[in-house]
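A single protein chain has been omitted from the complex, and every remaining protein chain is retained in its original position.
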Amino acid sequence: MLDISIEIISIISFIAGVFFILTGSIGLIRLPDVFSRIHAAGMIDTAGASFIILGMILQSGFSLITAKLIFIGIFIFFTSPITGHVTANLARKKGVDPVGKTKGKTL
Amino acid sequence: MIGEIIINAFLVTLMLTIAVFIINTRKVISTILLTGTYSLVAALMFVSLDAVDVAFTEASVGAGISTILFLAALSYLPKEEKEEKFNIKHIYAICTCTIVAALLIWASYDLPLVGQLENPVHQNLAQDFIEGSRNHIGIPNVVTSILASYRGYDTFGETVVIYTAGIAVLVLLYDGVSKNSKINKEKNK
Amino acid sequence: MDNLILKVCTKVLFTPIILFGLYVQFHGDFGPGGGFQAGVIVAAAFILYALVFSVEDCKVIMPPKLNFFLLALGAFLYGFVGVIGLILGDPYLSYDVLGSTKEAGQHVGILLVEFGVGLTVCNVMISLFYSFADFDFGKKNND
Partner (left out) sequence: MFLAVLIALAVSFLLILVRLINGKTTFDRILAANSIGTIIVLGISVHGFYMGRPEFIDISIVYALINFIGTVAVLKLFDKGTLGDK
């Protein structure tokens, strides 16, 4: 019973992770400027990666691999938003303007 | 089995695509980013061929350190490649490449097929190494035992080559402690 | 780069990266890894420090003189392990006599040799980065 429920939870988290990753990558193509694309990339790096890693943790049982997976999860969860922040900072500093509601008009 | 073939075919196609785009881009920075991605896909290829140590080296050296060193070298280079018109030099280059590629493909017919059990590679030494690594050396990772023990002379040679290369670069580029550095200023006080 | 968040993150990550490098170094007998990869990972930690703070700050925690000394020490260690075997009456670079049994000797020998490789690779990478980052010949020509 416990095995089946763990399996189901891991499948659900895989599905959630894949959903977030696909949404993020579509957003990375569709969204208009750097700043909104950072939002899409952040979706891939935090929600998608965390859910898929959660699914793998549930699959692997309890071993050294679980610890390594948690390490990867924490690492990605902290470093990717920081790179996003620095990218946004630098893009603003270098004069990339955010696109407003009407296309072509900058804020 | 089919899953493996799909993965390998996908990776090879991806490597080809990235290589074509590397040739086409004129901006040096995108070339470097794409080269990093290329080495990553090569690392994935090694993962799917079960060569863990090679994949490890490719991911750390090919995608990591060499990208950073390329970037460090880029700051001394022009940012964009010059567009060149098609001229006689290109024809020479195309001829040379075609002839060399044809020779290599011709020579590859003499090689045994990849992954066959009756290849000479698997007949003579490999069995000894795998059994010796378990019984004589007592290490599960055969790559490490071959690298450090059976082929210790080769690895010593490699280490000395890395050492020599490092010394050579230092002799060429390193100009001592630069004049406005903190260490030197403290010394002068 | 003057970014406080990045600086704090680098300070937090510096030690775990070196710890992971040491794990790869000494776990190479049982899993993937070895001296070469570990050297690159440890060098990456120092390069990250040099990128986020400055090369001069990195030269305080890894002075060039220590760097050159360790660079030579790694290759020396490899050769010296072989010479110990030679003195104890075995061929060069055969580690059987280093421990009480043959297997223990091989273990000690492989561990020391990999450590030598790691030391050399790590310090070659750091010194390459120092010389590339500090080299200002091209800059003078451009100005």
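Think of it as A, B and C in the order they're written, each chain with its own count starting at 1.
Going forward, a contact is a pair of C-beta atoms (placed from the backbone, for glycine too) under 8 Å apart; a residue touches a chain by one contact, two chains touch by 3 or more.
Just so we're clear, the structure is a prediction, and the values are computed from it rather than from any experiment.
Taking every chain of the complex into account, the absent chain touches A, B, C. Annotation for subunit B: contacts to the undisplayed chain at residues 3, 7, 10, 14, 17-18, 21, 29-30, 33-34, 36-37, 40, 43-44, 47-48, 50, 52, 55-56, 59-60, 63-64, 67-68, 71-72, 74-75. The chain not shown here touches subunit A at positions 11, 14, 17-18, 21-22, 24-26, 28-29, 34, 37-38, 41, 44-45, 48-49, 52-53, 56, 59-60, 65, 68-69, 71-72, 75-76, 79-80, 83-84, 86-87, 90-91, 93-94, 96.
Of the residues in subunit C, those that touch the hidden partner chain are 1, 6, 13, 17, 20, 24, 31-33, 37, 41, 44, 47-48, 51-52, 54-56, 129, 132-136, 139.
Going forward, only the chains that are shown with their structure count from here on.
Because contacts link the chains only in sequence, without closing, their graph is best described as a line.
The chain with its CA mean position farthest from that of subunit B is A.
Averaging Cα coordinates per chain and for the whole protein, the chain whose average falls nearest the overall one is B.
The interface with the greater count of contacting C-beta pairs, when B-C is set against A-C, is B-C. Mean C-alpha positions place subunit A and subunit B at a centre distance of 30 Å. Per-chain CA centroids place subunit B at a distance of 19 Å from subunit C. Those residues of subunit C in touch with two or more other chains do not exist in this structure.
Within the complex formed with subunit A, the residues of subunit C that make contact are 1, 3, 5-6, 9, 13. Subunit C makes touch with subunit B in their complex at residues 24, 28-34, 36-37, 40-41, 43-44, 47, 56, 59-60, 63-64, 68, 71-72, 74-75, 78-79, 82, 93-95, 102-103, 106-107, 109-110, 113-114, 116-117, 120-121, 123-125, 127-136, 138-139.
Looking at the complex, you find that subunit B touches subunit C at residues 52-53, 55-57, 60-61, 64-65, 68-69, 72-73, 76, 136-141, 143-145, 147-149, 152-153, 155-156, 158-160, 162-163, 165-167, 169-170, 172-175, 177-178, 181-183.
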